[in-house]
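Complex shown without one protein chain; remaining protein chains in place.
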Amino acid sequence: MNHLLVLPILLPLFTGAFLLLFNEKASSHKRVCSTAATLLLLPLSAWLIAVAGQGQFLTYALGDWPAPFGIVLVLDRLSALMVMITAVLASAAMIYAIRGDDARGRNFHALFQFQIAGLNGAFLTGDLFNLYVFFEILLIASYALLLHGSGRERTSAGLHYVLLNLLGSSLFLIAVGTLYGLLGTLNMADLARRITQVNPVDAPLIAAAGGLLLLVFALKAALLPLYFWLPRAYAGATAPVAALFAVMTKMGVYSILRVYTLLFGPEAGELAQLAPPLLWPLALATLALGSVGALAAKQLQELVAYLVLVSVGLLLAGLSLGRTESIAACLYYLIHTTWITGGLFLLSDLLARQRGDTGSALVAGPPLNAPLLLSGLFFFGAVSIAGLPPLSGFLGKVLILRSATLPEARWLWPVLLLSSLGLIIALSRAGSTVFWRTQAVEPTHRKVDGWRVFAVAFLMSGSVILVVIAKPLTRYLDQAAEQMMSPGAYIEAVLQETPP
Amino acid sequence: MELLFAITLGVLTTSGLYLMLRGRTFPVVLGITLITYAVNLFLFAMGRLITGAPTIIGPDRDYTDPLPQALVLTAIVISFAMTAFVLVLSIKALSELGNDHVDGADR
Partner (left out) sequence: MLLALIVALPLLGSLLPVLLDRRGRRLPAFAAALPAAIALLTLLSFTREMQAEQTIIVSYPWLESLGLNLSLRLDGLSFLFALLILGIGLLVILYSRYYLSTEEAMGRFYAYLLVFMSAMLGIVLSENLLLMLVFWEMTSLSSFLLISFWSHRSDSRRGARLALTFTAGGGLALLAGVLLLGHIAGSFELSQVLVSGSTIIQHPLYPLMLILILLGAFTKSAQFPFHFWLPHAMAAPTPVSAYLHSATMVKAGIFLLARLYPTIAGTDWWFYIVSLTGLTTLLLGSAMALFQHDLKGLLAYSTISHLGLITLLFGLDTDMSSVAAIFHTINHATFKASLFMAAGIIDHETGTRDLRRLSGLKRFLPHTALLAIVASLSMAGVPLLNGFLSKEMFLSETLNQGLLGRFNWIIPAVSTLANLLTMAYSVRFIHQTFFGEAPKDLPKHPHEPPFYMRLPVQILVLLCVVVGLFPGQTVSELLAMAARASLGRPLPEYSLEIWHGFNLPLLLSLIALVGGTLVYFFLSRPLFRLYEKLPDAEARDVFEGTMQCLVRSAVWFTDRLENGSLQRYLALMLLGVLLITGSALWRLETWTGPVALTPLDPLTSLGLLVLMAAAIMVALSHRHRLQAIIMSSVAGLMVAMLFARFSAPDLSLTQLSVEVVTAVLLVLALFFLPWHTPRESTALRRLRDLALAGGGGALVSVLTYAVLTRPYESISPFFLDNSLPGGGGRNVVNVILVDFRGFDTLGEISVLAITGVAIYAMLEGVTLPRPEKGLGGYSWVRDRHPLMLRVVSTLILPLALLVSVFIFMRGHNLPGGGFIAGLITTAALILQYIASGLRWTTARLPLDFRRLAGFGLLTAGITGLVAPLFGKPFLTSAFTHVEIPLIGDIELASAMLFDLGVYLTVVGSSLLILANLALNGRPQDKERI
């Protein structure tokens, strides 16, 4: 029983609660406390990766009640990876935020910590209802963070986001209820085991519940036609929040991957192929429409929001291929895209700060104070996210392309490659407008904040690191994908402690 | 009984969803309240409808399924929180956007 496993949830949760004991201002003490708690997640997640990398499943039975009766946390390669991605992203967002953005609204730090607690809880839990609870935690925190800093656009986009998700939560409960009403359990491993033994007459009911879950997760992941809320919401959010939200859609992707490999995995009989036929066309359409949106974007932050959609489309398309290689490829791409879009969100804010009233609008603006540094960062991020070599985006793209076989490749390849071309056009237009088509006025004297640049560079450097460590990383991911594709071991590991 | 119960939930859901599809925030919130009722009852009913068997441990008694009750309790509290949030948000939207349309604009 290793208590470190529960820390990624408790550390931010307690920090958040602790921060409530003080006033709502972003004081330096709170900043130190919140930043320390966030940065501590880095070594913690590194430890999780190291443990999970050995190939065992680590379980943690909360309240000492064995699965399936109590709630268990389960660490496998996938969940460790997701916690790590979140920790890195959150650290950068936090470093960026404490340079002033946190003071734009009340209680930023507490909300930020609760958001992380929700994310980590959702990644680690092995219980479906507990997943619902953590979804609610991360949602309510995200509602508040989205509105952080107020403003008309934020409020109106936030309202849509909240209302859609409220309906989503109701659907989640209906799905959980149906599964419990038929199978009598909530533990995901136990559910998976019971689904394999389900009476075929009742299978359509289980399928309906599975469909509802898919819909809920697709809403989180922002899949067509459930993504329309995203561009406005993300474009309106405060930069560190938008950056942190880069992992929110991945939360949906993660849930789809988890539920549809475990509950409706290869051993679920006729319920096994529930998701792919639905996901596949919608994911491809999301990929295509995301790049169309990127071409249409009128603001840099909006453009990045569409990049999030592109990545979701590609990830879900890749996952619906349903092969071990494609899952591994998608996981690689997932790390890359989360960090780089997060970094680009921060970067577009950094640019907007320099451009005065022009903000991040894609029109000619005043010249920048540090053009080389900023354009260099943008060029780097754009190359990476457009999937051009030699950065991680290219590797991720090639991995996914390679993992597709006929007949799916016939669709995936053209859509993906054309969408890449669309992104190249969109990003080169945006970059040349922002950096080169400048008005003939004096550059603003607003200095570029060094720590903010560091936060951006920290995330962007991930693109190089992912290439450098590609060999061990892909091995880890291959094994993670194998774990996903053979859920038997997971089920055994979670349920072995069941008393006879 | 089960049939009537199921129909009742259907009616609750229908009313709630219909209200949710309206254009102003307040009916939408009411709709959410109704949907919440329906969902909570649904979740509750997953422990089956048994009368006179509360789950207080005592000698020689029948018990209903306690787990859904615990889940519903959690769900009630969470949905209360969400309803409160969205209510306040709609007031904020009214004050910032000038009207109570869900899109923040009269169409």
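Going by the order they are written in, the chains are A and B; count residues from 1 in each one.
Definition applied: a contact is a pair of C-beta atoms (placed from the backbone, for glycine too) under 8 Å apart; a residue touches a chain by one contact, two chains touch by 3 or more.
Keep in mind that what you see is a predicted model, and the values were worked out from it rather than measured.
Asker: Can you list where subunit A touches the absent chain?
Answerer: Counting over the whole complex, subunit A touches the hidden chain at residues 1, 3, 6, 10, 13-14, 16-21, 24, 60-65, 68-71, 105-108, 110-111, 114, 117, 121, 129-130, 133-134, 136-137, 140-141, 143-144, 147-148, 150, 159-160, 163-164, 167-168, 171, 174, 177-178, 180-187, 190, 201-205, 207-208, 210-212, 214-215, 219, 225-226, 228-229, 231-232, 278, 289, 292-293, 295-296, 298, 325, 372, 379, 383, 388-390, 394-395, 398-399, 401-402, 413, 417, 420-421, 424-425, 428-429, 432, 435-437, 470-471, 474, 478.
Asker: Can you list, in ascending order, the subunit B residues touching the missing chain?
Answerer: Those residues of subunit B that touch the unshown chain are 1-27, 29-30, 33-34, 37-38, 40-42, 44-58, 63-67, 69-74, 76-78, 80-85, 87-92, 94-96, 100, 102-103, 107.
As a convention for this text, only the chains that are shown with their structure count from here on.
Asker: Let me have the rounded angstrom distance from the C-alpha centre of subunit A over to the C-alpha centre of subunit B, please.
Answerer: 29
Asker: Show me the residue ranges of subunit A that touch subunit B in the complex, using the header's touch definition.
Answerer: Residues in contact with subunit B: 129, 133, 136, 140, 143, 147, 150, 152, 155-156, 158-160, 162-163, 166-167, 169-170, 173-174, 176-178, 180-181, 186.
Asker: Any idea which subunit B residues touch subunit A in the complex?
Answerer: Within the complex, subunit B touches subunit A at residues 20, 25, 28, 32, 35-36, 39, 42-43, 45-46, 67-68, 71, 74-75, 78-79, 81-82, 85-86, 89-90, 92-93, 96-97, 102-104.
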